[in-house]
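What follows is a structure written as structure tokens; I'll ask about it next.
As you look at this complex, bear in mind that one protein chain is not there, while each of the others sits in place.
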Amino acid sequence: MGNTQSRNDLLLLAGIAGFTLLAPWLLAPIGAAYPDLLQKFCIFGIFAIGFNILFGLTGYLSFGHAVFIGVGSYVSVWCFKLLTMNIIPAVALSVLMAGLFAAAIGYVSLRRSGIYFSILTLAFAQMSYNLAYSVLTPITNGETGLQVRAIRTNAELSLRDGDVRVIDQALGIQEVGVPITNLFGMKMSGYPGFYFCAVLLIICFYLAQRLTRSNFGVMLKAIKSNQNRLNYTGIHTRPYLIAAFVISGMYAGLAGSLMAVTDPIAGAERMQWTASGEVVLMTILGGVGTLVGPVLGAGLIKFAEQKVSSWNEGILNSFFSFLPESLQHFVVDVVSLFVGEGWHLTLGLMFMVIVIFLPGGLMEGFRRIMARFQKKPDETVAPDGAQQAAE
Amino acid sequence: MSDQKQLTRRRLLKTSAAAATAATAAPYFFTRGALADSHAYRNAPTGDSVTFGFNVPQTGAYSEEGKDELRAYELAVEHINAGGGGMLDTFSSKALKGGVNGKKVKFVTGDTQTKSDAARASAKRMIENDGAIMITGGSSSGVAIAVQGLCQEAGVIFMAGLTHSNDTTGKDKRANGFRHFFNTEMTGAALGPVLKNAFGSDRRAYHLTADYTWGWSQEGSIKKYTEQLGWQTAAAVRTPLGAGDFSQYITPVLNSGADVLVLNHYGKDMVNSLTNAVQFGLRDKQVNGKDFAIVVPLYSRLMAQGAGENVKGIFGSTNWHWSLADEGSKAFVKSFGEKYGFPPSQAAHTTYCQAILYADACQRAGTFKPSEVGKSLEGFKFDGLGNGPTEYRADDHQCFKDVLVVKGKENPSSKFDVLEVVEVTPRAKVEYPASLLGGELGPYNNG
Amino acid sequence: MLATAEKTADDESREFQRGTPNSVLHIDDVHKSFSGLHALSDVDLEVLEGETHAIIGPNGAGKSTLLNVCVGRLKPDRGAVVFDGEVLTGKQPHEINQLGVARVFQTPEVFPDLTVLENIMVPALSKRDGHFRVNPFKDFEREASLRDEAVATAESVGLQAQLTAQASSMSRGDKRRLELAMGLIQHPRLLLLDEPTAGMARHDTNATIDLLKKIKEGGMTKVIIEHDMHVVFSLADRISVLAGGRIIAQGTPDEVKNDPKVKEAYLGEEQV
Partner (left out) sequence: MDGLFLQILNGLDKGGAYALIALGLTLVFGTLGVVNFAHGALFMLGAFCAVALQRIFATSYQAVSETKKDFLGNPLKEDVPYIQDWFGPDVAAFLMDWSVPMSILLAVPVMALIGVIMERGLIKHFYNRPHADQILVTFGLAIVVQEIIKHYFGANPIPQPAPDIVAGAANVGAWVGLGENVVYPWWRLVYFGFSAAVIFGVFAFLQFTNFGMVVRAGMQDREMVSMLGINIQRRFTIVFGLAAVVAGVAGAMYTPTLPPDYHIGMDFLVLSFVVVVVGGMGSLGGAVLAGFLLGVLQSFASMNEVKSILPGIDQIIVYLIAVIVLLTLPRGLLGRKGVMEE
């Protein structure tokens, strides 16, 4: 059984890796194969995988995880401004700082459980958001967001208006115009940026897979299942919870850092409660506690946000132009309620339909389909097999 | 919306919208080599059409403004492709003769959600996936600055929509970005003298300021110009964005000894704070033997409608208003009104102008290459677009034109007739040296 | 009266042990009240190494409260619980478990989302790696030694056929057996059993008795709360009778059986 499982895990990892790396071709037919959206799929995939380590395994529902995205972004942009446009220090420091923030917030919030925990995390995130938007403007550049500028020419200039980049300066790297993030000279926007994110997504997925299967992961599942019992079994659950919180915070920090890597700007709205809510929705939509589900959910929501919102009446008309004119008008009228500026309606309906009919999220749907297909050729196949394969 | 109107609107959309589904099936990665060519630039149009990217808020608090912007863009595209109609007929430059550089204009749309991240993401989609040659639109300064930065990096022109902060063409200005709308500095310069005429020079002002960059910029400008006129500033209080109920910020005004309340708020915050202030009786109050006055430095008619009766008699400034009687404004109101059944907002006006100005500049430059287009916009002097003689200043890519000071109308004749123009402050009075606001344009980026 | 009972108990145990008396658990003058209601008062109890000590008493006598005080779920208002020289009072449940005190719950407290095997492996794991650690490469599935032991334990309680079943899908009786396995696999020095056979069929009850007898040979000390007198008299070396939050009698099964106070307590209950 152990061997089957590890073989399935490897297959799954290989599948994810293959799909991710080939995404520019595979997603072209649905019009999602452009660098920014591909990057967003990876970044929010990482965010959702990390969130699932906390929520999916321990059952603790954090409503403030976006705060670590914000921390990751701000730290990264400040690294670009102060140190170097090379992304390595930015990514490393962002993950570290997000981890520290997560340790602090987790230490306090995890004193409570259930909805009280959720509200505590929400409160911390909202405080961070409100302060970053206004009072902390010297650090965050408030509403406008922190951006990278050309190296400042004189010391009189405020640091926010022009950067220093001490490492780049020491190495004598010349800059023309707006500096661009790079990995040892390789530009980190566009497709190279996507591949960087893709590789990190695969690594993050692998780590999450290992964590889930490890003793630690089983302890987290046991916490979700019956935390009290675990206490009487000799396990102090708090360190485990804090560790899960910090790990998922670091995933979020990495995601935030990658946002800045592929697009060097950091804004406060990344920390708003709606952003925290979004990752909850992604995870539930895809399937809580599954490994692939959160990534799928992230992809679906980002696709809706970017593509469904862009289908205006013009596009609908050309899409339905094969219909007779009167019918075309009617169809376009109806459909246009749900796309373009009505894409929120689609999103809301999608949440409802999935929760009502597929309580386990999209993964539950796949599981059912798989089970149906597997049953037909051989009725005796154990449902367990289907379950593992789908996961 | 009547059915008839929807149909006409659809007919236009059908002919002019770019089919995003057809665009770039092969990953752009492999087509990039073209940029090595010295004449090439990002998204150089190859076929018989060119794609504009309209990036407006379609969801969230500013979606009505976004909708109006989109209406104006559709109208502008219609006029550009037809080579006439609306303000294109009154526009002083006669370069456009149907299409731009021999190509039909198509467009793609995106939803900014009034969030920098979402706005950048949808702009990127339009640039990377839909092949947009330029990006225009938006309804907040934060978003405008974020998208302007993106366009600079991506190498396309950005024609800002509704953005009023000084920073857009001040310390955050970029070579690839252009702004037609006015800014807080101009608002202050225009509003100051009018306020002095209306309320005298011995006044104490109390500021309530939205606690983010635009608010501070607005507060700074109003303070600067009113203090020059002899006013005192009793206090300047920062209020959280989206505070909802403002009562806790308004009650201190009652005891502050101030006799003017300046609401440096925009959008929903403006509606709420103004409604609350009037509810507390501030408009009818007497302080220091003078009538208490409320000032809303930046008006938006769409939003002012939300405040209803409360705007009556309240001063503010605006970029443009449909009741202006010049030929350009009349032509615009007519073409817009006939198409949609109601008058355009200032957001619609500024975005219409931006689309026309961009198309015209491309035509005059004979190319869509950002550096060339930019140069033909720099220092460009024009008239007939509703604001009188206007110049796109080369130093900061900011339009300089007359500024309207308006007042909430006492006896509106219709629900659109909310504001009346009190004074048109001539351009000379609102002009400032480009160095005042700092920043650097930097070089153009062609992608 | 109480003192004499205690004394006799001590004497008895000495005889029983036939060696140096070795007290494993010492409950010293424990009081606990819930909003004025005395659940436990002046409870003194001594559990000796290797013995099976039954605590019996009518419903509401405070038996479960006493166990909860022992494992750290409740804090006594007064008094102390000492296990093998360590004061348990004030310690966290997990610390108490790590000292070697395991508890089998009356209403099964299993991990419903985990499989039977995992349910048994988790306590084994926590016994082995009591300290917190995160090692993503330490694969749970590959813990062969723990696994073998868990399988063996599952067999001993008769769950070998259901190893991969989800605990939530099991019958109540099976859950009780799982409970027992989770306690046994930790090899605790002291096992606290809260009505281990409640709700079991007679056949299963006998099997459980046999199992617990077998463990006794391994020298594990047990405290058992039980209603079923058949079980009590089959297993217990000594019995304490709890009524109204007080220990009213203590001694060998025979002594307790004949104690008039015990009869009264139980009779009283029947009348109610």
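As written, the chain order gives the labels A, B and C, with residue 1 at the start of each chain.
Note that in this section a residue touches a chain if its C-beta (ideal position, glycine included) is under 8 Å from a C-beta of that chain, and two chains touch if they have at least 3 such contacts.
This structure is a prediction, so every number in the text was calculated from the model and none was measured.
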For this session: Identify the visible chains that the left-out chain touches across the whole complex.
Result: A, B
Exercise. For the full complex, which residue in B:Ala40, B:Ala82, B:Ala198 or B:Leu254 touches the chain that was left out?
Worked result: B:Leu254
Problem set entry | Given A:Ala14, A:Ile30, A:Ile88 or A:Val108, the one touching the chain that is not displayed | A:Val108
Exercise. Considering the whole complex, which of A:Leu120, A:Val148, A:Ile315 or A:Leu362 touches the chain not shown?
Worked result: A:Leu120
For this session: Among A:Thr58, A:Ser94, A:Ser134 or A:Gln147, single out the residue that touches the unshown chain.
Result: A:Ser134
Problem set entry | Among B:Thr109, B:Ser122 or B:Asn276, the residue in touch with the chain that has been omitted | B:Asn276
Exercise. What chain A residues would touch the chain not displayed?
Worked result: 55, 61, 108, 111-116, 119-120, 122-124, 126-127, 130-131, 133-135, 273, 277, 280-281, 284-285, 288, 337, 342, 344-345, 347-352, 355-356, 359
Seminar exercise, completed: Missing-chain contacts on chain B, rising order, are 60-64, 211, 235, 237-240, 242, 244-245, 247-249, 251-252, 254-255, 268, 271-272, 275-276, 279-281, 284, 302-303, 305-310, 322-323, 333-334, 337-338, 342-343, 413-414, 416-417
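As a convention for this text, only the chains that are shown with their structure count from here on.
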Problem set entry | Chain at the geometric heart of the assembly (C-alpha centres) | A
Exercise. Quick check: more C-beta contact pairs in A-B or A-C?
Worked result: A-B
For this session: Using mean Cα positions as chain centres, tell me which chain lies farthest from chain B.
Result: C
Exercise. What whole-Å value do you get for the distance between chain B and chain C if each is reduced to the mean of its CA atoms?
Worked result: 76
For this session: Return the distance between the CA-based centres of chain A and chain B, expressed in whole Å.
Result: 33
For this session: Give me the residues of chain B that touch two or more other chains.
Result: none
Exercise. Which part of chain B faces chain A closely enough to touch in the complex?
Worked result: 6-7, 9-10, 13-14, 16-21, 23-29, 32, 58-59, 63, 66-67, 107-111, 115-118, 120-122, 124-126, 128-130, 140-142, 145-146, 149-150, 152-153, 165, 167, 171-172, 211-214, 238, 240-241, 438-440, 442-443, 445
Exercise. Any idea which chain A residues touch chain B in the complex?
Worked result: 24-25, 28-29, 31, 33-37, 40, 130, 133-135, 137, 141-145, 147, 150, 161, 176-178, 180, 189-191, 259, 263, 265, 267, 269-270, 305-307, 309-315, 317-319, 321, 329, 332-333, 340-341, 343-344
Exercise. Considering the complex alone, what residue numbers of chain A touch chain C?
Worked result: 1-2, 5-6, 207, 210-211, 213-219, 221-222, 224-226, 228-237, 239-240, 243, 247, 384
